[in-house]
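One structure is given below, encoded as structure tokens.
Complex shown without one protein chain; remaining protein chains in place.
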Amino acid sequence: MALTAGRLAHVENREAWRPRFADCRARSEALAQHLLPEDQVVQSMPDVSPTKWHLAHVTWFWETFLLLPRLAGYRVFDPAYNHLFNSYYEAVGPRHPRPTRGLLSRPGVAEIARYRAHVTAAMERLIATADAATFRAIAPLIELGLAHEEQHQELILMDIKHVFAQNPLAPAYRTAPLRPARAAPALEWRDFAGGLVEIGHDGAGFAFDNEGPRHKVWLERFRLATRLVTNGEYLAFIADGGYRRLEFWLSDGWAAVQAQGWEAPLYWRRAPEKADGNERWSEFTLAGLVPLDPFAPVVHVSHYEADAFARWAGRRLPTEAEWETAAADLPVAGNFLDGGILHPSAPIADRLTPTLTLSDRDAPHPYPPPRGGRVREGVTADASDRANRDLSASLVPLLQIYGDCWEWTQSAYAPYPGFRAVEGAIGEYNGKFMSGQMVLKGGCAVTPAGHLRASYRNFFPPAARWCFGGIRLAEDG
Amino acid sequence: MALTAGRLAHVENREAWRPRFADCRARSEALAQHLLPEDQVVQSMPDVSPTKWHLAHVTWFWETFLLLPRLAGYRVFDPAYNHLFNSYYEAVGPRHPRPTRGLLSRPGVAEIARYRAHVTAAMERLIATADAATFRAIAPLIELGLAHEEQHQELILMDIKHVFAQNPLAPAYRTAPLRPARAAPALEWRDFAGGLVEIGHDGAGFAFDNEGPRHKVWLERFRLATRLVTNGEYLAFIADGGYRRLEFWLSDGWAAVQAQGWEAPLYWRRAPEKADGNERWSEFTLAGLVPLDPFAPVVHVSHYEADAFARWAGRRLPTEAEWETAAADLPVAGNFLDGGILHPSAPIADRLTPTLTLSDRDAPHPYPPPRGGRVREGVTADASDRANRDLSASLVPLLQIYGDCWEWTQSAYAPYPGFRAVEGAIGEYNGKFMSGQMVLKGGCAVTPAGHLRASYRNFFPPAARWCFGGIRLAEDG
Amino acid sequence: MALTAGRLAHVENREAWRPRFADCRARSEALAQHLLPEDQVVQSMPDVSPTKWHLAHVTWFWETFLLLPRLAGYRVFDPAYNHLFNSYYEAVGPRHPRPTRGLLSRPGVAEIARYRAHVTAAMERLIATADAATFRAIAPLIELGLAHEEQHQELILMDIKHVFAQNPLAPAYRTAPLRPARAAPALEWRDFAGGLVEIGHDGAGFAFDNEGPRHKVWLERFRLATRLVTNGEYLAFIADGGYRRLEFWLSDGWAAVQAQGWEAPLYWRRAPEKADGNERWSEFTLAGLVPLDPFAPVVHVSHYEADAFARWAGRRLPTEAEWETAAADLPVAGNFLDGGILHPSAPIADRLTPTLTLSDRDAPHPYPPPRGGRVREGVTADASDRANRDLSASLVPLLQIYGDCWEWTQSAYAPYPGFRAVEGAIGEYNGKFMSGQMVLKGGCAVTPAGHLRASYRNFFPPAARWCFGGIRLAEDG
Partner (left out) sequence: MALTAGRLAHVENREAWRPRFADCRARSEALAQHLLPEDQVVQSMPDVSPTKWHLAHVTWFWETFLLLPRLAGYRVFDPAYNHLFNSYYEAVGPRHPRPTRGLLSRPGVAEIARYRAHVTAAMERLIATADAATFRAIAPLIELGLAHEEQHQELILMDIKHVFAQNPLAPAYRTAPLRPARAAPALEWRDFAGGLVEIGHDGAGFAFDNEGPRHKVWLERFRLATRLVTNGEYLAFIADGGYRRLEFWLSDGWAAVQAQGWEAPLYWRRAPEKADGNERWSEFTLAGLVPLDPFAPVVHVSHYEADAFARWAGRRLPTEAEWETAAADLPVAGNFLDGGILHPSAPIADRLTPTLTLSDRDAPHPYPPPRGGRVREGVTADASDRANRDLSASLVPLLQIYGDCWEWTQSAYAPYPGFRAVEGAIGEYNGKFMSGQMVLKGGCAVTPAGHLRASYRNFFPPAARWCFGGIRLAEDG
């Protein structure tokens, strides 16, 4: 997630900002409070940053964009930090600093805590003492700074999970166990009529600039699965040779499978075979290594895996516009960071999915052919059925749209028509990631509640697996 | 360009097929007739294939999909060729054969000529002797085979150009000199009203399957430049620090610039400095090394470079749908392979672009700000002017839409709504390249005439430079 | 330095072992006492190990080879540590654990301190309580374990220096400043008569097995420089284009210069140019970044650089046998770890080297041609002079033979005639590094005093620079 600056709402009631600011800063620190200093240094791959780097970088943002230009007499904590904690720094030449963040043991954790306290206190002074004109000017930047720090709260958890996963001791981030598995809802399909719709942020409230402008898109009829794909369903894909059968994969995806030896989602571990096939696997979570829950959503798959799974299931991934249209009227609620679970889980539902017995090779394919189209098995639906279908009869509820897993779409991350990056340093790089990445929607179990919107566009390269990516299926209507 | 099978027209008049088939086969052989056997072995990078491999691979297609299943008593020329010349072969394991095509000296050029003659004769027998039912069944495959061989005719020239470019002796593929430079037309802008349009192939005549289904797209108002960007204009970008200024580049593009040391288009060579800046550069062409023509279209730039140039010019690249809408009513004519020039050139025009004197640093920026929007320099156009503009007054002609250069769009190569790959081996990989690549439109100076359509979708990864990619600018309307 | 087991002396007086063991364990811990936990996790390159890994690995040695087989009732501290801290572990397959030691934040520093205390106490119990026969059997293993832990004491300092050097803040390991620079002794040459000599360990006292068997070697007459090459002399090599002139370099060395962009020794930093050339450089040391001392020995050069320097100076590096012959009668004393300087420095001497003024390009070449041979400049000495030379007149003292810098030899690390590796796990890998590495002699400023012998053979690949490698010149006699 790159930092992007949006069309910011003016919020002039400074009393409202004080607790929001204080809560946000405190939440960042709370996320690290059970970690050792040793944990906070490690960078387990170039895309991961150490915990202490995140804690310092978000602090550098406040210092650089708010305190230095706006708080008279502000004393910079340490001038060297501008180089160390500026993620915008672009090395011209052969050495890129990003992959080397894990080589820096200093400043240590205690020193960074002092840096945070210094900047937090100064920000509280600025909020309390800025005159009205200044406050109007900085309020949008405070909102942006909070959204930025929230993004890094999610990254702290994504990244420390990857760090701990490298360790044969499988350390747990949270000490409480995960809640017991419960059956997943039955898989159903919700119809949408399509037509000329509008997507993108409408300007009410905060948004990053990549969410706009709001614009028209033509959609054909489509259907979305009412819940996320489960681990049990994904196991059926694996058991059916999913990772060995070229025909399901995009060309670049197949190359990634071969080059990286993928055989399962990122954090799955194959245990010695048992009689009951469901228990062959365990999954590394922020609560440590646990038996794989067949009803929980599959998570930590790449776009390539999500796409291959969908092809195996005779479906496809939704487009960004389909997803946003479906989500437009739903409340932004779900399994987010604040719930404390820190892992996707099956929602409560009336109709449940039957227990999968994967060692039973005669079990029915979990995905029967779609009503309206050709599927892998060659079944063709009755066209008249399709024409006469009553969309209103299909209003089964959509579950897990927000929270649990970021949902991979089939849409490449690209500028919306009329998109303009914000001027200046904050917006300098807004559009520069709009190449080679795919859009994900809806947030996940480590996203701070309140951070999401229907128009929110997350993006990662199609091979990325350490973000909490999951799968919702779609099909033509 | 991957082989893709389309909705094929039934053409039952077999007499029409004989000369088309014979001409196509003869053209492939003519393309290699001035090459040495030594030239036809070399693979200068993994994406390039040796000439003799192309000549054999298209022959393998006829043998595998037409002769073996349809011609009674057909004798396979050499069973080993199925492995050597099957581009569909996917190595499971660490060794991919594609980058090693250049290691195979055998079968030699003479042997492959015998293979071609054997297959051509058998195909002529099949066309002459098939009963009516068989002929109806194979006519679409013949059409597909011809389109396939035409694609490889273009690849033969793309690839041998790259091979010769590695050689310090700079060998020429064609011995006739390029035609003298002539001034480029003045750069103008053509307005389009947008709205709910349809794109994609409508089913009349042959098309590859990725061109359909035809479908609705909503477009905002937009403008297209009336001609391609010239070498002279691209030189201004270089002179203005284009390759050294991070702010113009997509993040992945900047990484490519650094990693590969790009400083100019692929085949430009910097000669020792002269007083007249325009003559510092030469360009390697299929006619050998020639002085850079400032009026000819810039070619052999990557998508990253095209995008960075557009950003520098205060514009953007067109979308696939914008381009296709603009091209819909134009005749498919231009500087194609059959004209024999084999290099993009300035079209004949009334109003000419002024001579650029790049050594004159006070020369005006070649791209004045657009009428309707913000540009790099911060100029804002008069909104009322925009609202009242008379589109009909803007019907300046679009030049170079077909031929000269493949035009990079800003659209990622993705399936159209409702896209289905053809069943079976021919369609096995139709969709598998729909990830990580960008769409190009319009054909180029080495594309066989008759091969193109408005709906034709070419695609290459954004870093590819050896395809004949050029730049047409667009802007919001 | 690989662990190697030697022909061990029987030392049956167990009272002598107690303080040696306790002192050795305490010294390891003292080396880490001023480091933060954050410092002790970082692995700055694959060859470097984190401090806490070293502290745990040497402890694992005692547990595995002494306590488990010999101390009745010993309780393993944590069974998982055998995998984490066993440097002998060889992954069969694509993942080598060594480069990933820096990814393991757990067990943390405090936990490893508990591990050390547990093992130290058990070892003290074993030493105190073993019966006489057992003690005779384990005394050689204790001696080996002490030598092993001493090796890792040196590695802790080598490695943390490399870690800190990556940090733009340039943290200092030791807080006291280095001692002021003093003039280096004048460079003189000591003659040796050669003949049939013996080298290798003679069996008295402890040695690693690679130091034997003692064996005969024929040596021609040779000369050794009386002191190490200084930074000032190495600056003259750089100023003379040393890193840009192919003719001085071994082929693989030149490839390393190009591939890694070497322009100076590993820890030199070029400061902005000043009027006085000597002050352009600073050097990162364990006391932080200090101005380069022109009289101190050059250190942290690879074998390739040492060899290139020698060729530039018209000399060569000594062979292993020459060095050992020269050192045979000298006391093992010098600038070692226990002196606390932790950096090479100029020895006290009567005749001093003149101050180099490197900005003066007319200064004399610091290395006049050798008496007895051809040099770069083509000077040939008088042969009669050579024949009649009185060796006894040449008995100028050899300085810095021990301590300061490990001295690169021109000898590849190879087995001595009749060499046999020790049987079993301890000796399993004794000979396996005898390929592709070069021998270094004499110890350095971070080698524990008492660890060295004339027969001691250190070895590193010729491109290694983070070991404290320096240069002593030799020439034919």
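Here the chain labels run A, B and C in written order, and each chain numbers its own residues starting at 1.
Following the convention adopted for this analysis, a residue touches a chain if its C-beta (ideal position, glycine included) is under 8 Å from a C-beta of that chain, and two chains touch if they have at least 3 such contacts.
Since this is a predicted model, take the numbers as computed values, not measurements.
S.K.: One chain isn't displayed here. Which of the visible ones does it touch?
M.R.: B, C
S.K.: I'm checking contacts with the chain that's been left out. Which of B:Gly102, B:Pro140 or B:Pro415 qualifies?
M.R.: B:Gly102
S.K.: In the full complex, which of B:Pro140, B:Pro171 or B:Pro213 touches the chain missing from this view?
M.R.: Looking across B:Pro140, B:Pro171 or B:Pro213, the contact with the absent chain belongs to B:Pro171.
S.K.: Out of C:Ser345, C:Gln410 or C:Ser455, point to the residue that touches the absent chain in the complete complex.
M.R.: C:Gln410
S.K.: From the list C:Glu29, C:Asp202, C:Glu220 or C:Asp338, which touches the chain that is not on show?
M.R.: Answer from the full complex: C:Glu220 touches the omitted chain.
S.K.: Mind pulling the chain C residues that touch the left-out chain?
M.R.: Interface with the chain not displayed, on the chain C side: 90, 92-94, 196, 215-218, 220, 244, 246-247, 249-254, 258, 304, 307, 374, 410-412, 414-415, 417-418, 420, 428-429, 431-436, 462, 476.
S.K.: For the chain that got dropped from the picture, name the residues of chain B it touches.
M.R.: 36-42, 44, 52, 80, 83-84, 94, 100, 102-109, 163-164, 166-169, 171, 261
The definition used in the following text is that only the chains that are shown with their structure count from here on.
S.K.: Treating touching as the only link between chains, describe the layout with one word: line, ring, star, complete or other.
M.R.: Line.
S.K.: Among the chains, which is located farthest from chain C on the basis of C-alpha centroids?
M.R.: Ranked by distance of C-alpha centres from chain C, the top chain is B.
S.K.: Using mean CA coordinates as chain centres, what's the gap between chain A and chain C in Å?
M.R.: Averaging C-alpha atoms per chain gives centres 49 Å apart.
S.K.: Chain A to chain B: how many Å between their CA centres?
M.R.: Those two chain centres are 37 Å apart.
S.K.: Where the centres are mean C-alpha positions, what is the separation of chain B from chain C, in Å?
M.R.: Centres of chain B and chain C (C-alpha means) sit 60 Å apart.
S.K.: At which residue positions does chain B touch at least two other chains?
M.R.: none
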